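Removed: one protein chain of the complex. Kept in place: all other protein chains.
Let's turn to chain A:
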Amino acid sequence: MSTAEFAPDGDEHEPIVAPPHKVYPKKVLGEFRRIKWGIQLFTLTVYYLLPFVRWDRGPNEPSQAVLLDLQHRRFYFFFIEIWPQEVYYATGLLIIAALTLFLMNAVAGRIWCGYMCPQTVWTDLYIMTERWIEGDARDRIRKDAGPWTAQKIREKLTKHFLWLLIAWWTGGAWVLYFADAPTLVYKLATFAPGCGEAYMWIGIFTFTTYVFAGVMREGLCLHMCPWPRIQASLTDEYALNVTYRYDRGEPRQSVKQAAALRAKGLPAGDCVDCGQCVAVCPTGVDIRKGASLGCIQCGLCIDACDGVMEKVGRPPRLIGYDTEMNVKRRACGQPAIYKPIRARTVLYAALIAGIGGFMIFTLATRANLHLSVLHDRNPLTVKLSDGGVRNAYTIHVANMNPEPRRFVLEVAGAAGAQMEAVGAPRDAEGRIVLDVGADQTREARILLTIHGGPADRKPLPLEFSMREIETGRSVTARDAFLWP
């Protein structure tokens, strides 16, 4: 089997671009395969079932735990509700995600790629399906090379049908995050009108899932994904990577030769050159050539080699999560060192904790009420017939609570000003009262009139405040009163 030629210190006469080849990863069992299954089961379950989790927010709001309500511009995540003016939370999440990726990389290389990346998860699912229908690597190579028989056609059709089914289900789950899931499922199933957009997105995601996980597979990791390049520049000699311990494996030879050498008391490598590590690799990497851009750190070659080592009676982990530096150290007889705590991991962890903590703090202390004031610009001021001066403002009140609330509007800073709000009533005490519906915004036009005013005609700084009658809580916003 050919291999992707990415090894940095391989033969310098190798072509720069790998010739196209098809990777037939072989089935493997072992510790890392089990971990991969576990993570896969978890991530896929979360992805497919999360939209159906309910979360009661009261009668005025949707009761879906995770919902991106684009129409009403709200994002619901369990007890958190994000309004459009709070999208900076998304920025924070993205920064944390990037830093987490950096941290993972500093500790254990590209494990994100090997275990959690959607491309890996779905590709693995697709390969499992393929293996179930068409058999393991050897069968598939033989069948692909052979003539088109009825069985081969049947198998291929079944495989692609199942792949499309998974893809369709994947795209279907995607749209459920953007609308009430059970309702949408019902509407989609009954071809209710108005679901055109949902069908379109399902179609797009079906197509991309099928192409990415079924057709492109490792090609996407090797040629399209930016992360290998980025991570290559972020990694250092202390990061754990799937490593072939050539100090132990070389010189490689057959089991018999090794036994003969050892019998004579001569050194012999543990690698029996069986090629199992390459055979199971989903990206077609030969890990024995050293660190490689194509390796997604999935650990399957570790499982494969451990199986071989067990059979030939040698200790496991000829391939293992290790550092390039340790391999060299061992070769010189020095003990291996592992340093997960170093400047960069501490820095990443501290940044994650800091930004995360800050986000949690702002989320916990954020006001569920928002007020903004906009001064009329055109005209800035209005002269009234009795010589008074009036300024007009548009205020926006956002009530982020799931119940309707009643507020009193007040203004400080303009002594003797008369305030009026177009359309807003006054209560018995003459205060301007605004009712804002549950989870809604309300706009009001405020007119402030001053007779006389200061001689120097300097703008008066104002503070508008909205006070909730029931709780007494208030928010404020600043503006100014201008003169002609």
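Note that in this section a residue touches a chain if its C-beta (ideal position, glycine included) is under 8 Å from a C-beta of that chain, and two chains touch if they have at least 3 such contacts; residues count from 1.
FYI, contacts and distances are computed from a predicted model.
Student: UniProt names the one chain left off this complex as which of "Cbb3-type cytochrome c oxidase subunit", "Glucuronosyltransferase", "ABC transporter permease" or "Putative oxidoreductase"?
Tutor: "Cbb3-type cytochrome c oxidase subunit"
Student: Among A:383, A:426, A:458 or A:478, which residue is in touch with the absent chain?
Tutor: In the full complex, the listed residue that touches the missing chain is A:383.
Student: Hey, which of A:196, A:313 or A:423 is the one touching the hidden chain?
Tutor: The one listed residue touching the chain not shown is A:423.
Student: So which of A:392, A:432 or A:462 would be touching the chain we can't see?
Tutor: For the chain that is not drawn, the touching residue is A:392.
Student: Can you list, in ascending order, the chain A residues touching the missing chain?
Tutor: Chain A touches the missing chain through residues 13, 15, 376-379, 382-387, 390, 392, 420, 422-423, 425, 435, 442-445, 447.
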